[in-house]
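Have a look at the structure below, then the notes.
Complex shown without one protein chain; remaining protein chains in place.
Take a look at chain A:
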Amino acid sequence: MKLDTSGLESAAPVWGAPSELVDGFSVAPSFEVPNTTDFDGFQKEAIQMVKPAKGTTTLAFIFKEGVMVAADSRASMGGYISSQSVKKIIEINPYMLGTMAGGAADCQFWHRNLGIKCRLHELANKRRISVTGASKLLANILYSYRGMGLSVGTMIAGWDETGPGLYYVDSEGGRLKGMRFSVGSGSPYAYGVLDNGYRYDMSVEEAAELARRAIYHATFRDGASGGVASVYYVGPNGWKKLSGDDVGELHYKYYPVMPSTVEQEMVEVAGA
């Protein structure tokens, strides 16, 4: 088979329109070279531009009645808001949820994959996988892809034999067990509200309101978070979506517009 060297032929003709003089005279074969001076570093720049700085706010916490999971729904590419209606809470199976922060495709694919593995575990072992086991499966997969550019910052929340479970797993291969987590660019703001208002014995409504408020405050201050604040509850019978409120409307609910007293009124002056 003859070697295909068409890639080496220069696409552009030499200096402008071909003329009889220049015909037949072509540039030495070479492939396209990127238009940059920094050949080693230019790719890093591109990756940084594309790499979503985990522009999002997600949070989850364990309390007396179970696990509360909440997230915003904005997707941003740099300064451009690409969507206000992204589902960031992924349903792995009827009793386990995962949150999405980082690369949307990475999170969706690997959560789906985790769901498959959990189901296979159920079929083989005739019992549900524990939240510990599921989070470990995901963490081991992400660890094996370490350094290859996956961007995943997720929380696995669920209810198993041992009660409520919450783990934070990321694409660096880290895995942490905890009672309260918030992930994303809006997480500092969410932590402020969450840590302030958290008590272990809250009712489901109180916990949902705390989660909703925390997401709202994060969307208020963080430009990369916004859209709809979804709140899910995971209890002994599985997860249930509690609410999905537009954060704009939440703002006016928390800070309604007060009619201010008028000090001076402008009066219509009749004709001069």
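Note that a residue touches a chain if its C-beta (ideal position, glycine included) is under 8 Å from a C-beta of that chain, and two chains touch if they have at least 3 such contacts; residues count from 1.
Please note the rule applied: contacts and distances are computed from a predicted model.
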item	value
Among "NADH-quinone oxidoreductase subunit D domain-containing protein", "Vacuolar protein sorting-associated protein 29", "Proteasome subunit alpha type" or "BOS complex subunit NCLN", UniProt-listed name of the chain not shown	"Proteasome subunit alpha type"
Absent-chain contact - pick from A:32, A:161 or A:265	A:161
Option touching the unshown chain, where A:96, A:129 or A:142 are the choices	A:129
Listed residues A:36, A:140 or A:237, member touching the removed chain	A:140
In chain A, positions touching the absent partner	124-126, 129-130, 132-133, 136-137, 140, 161-162
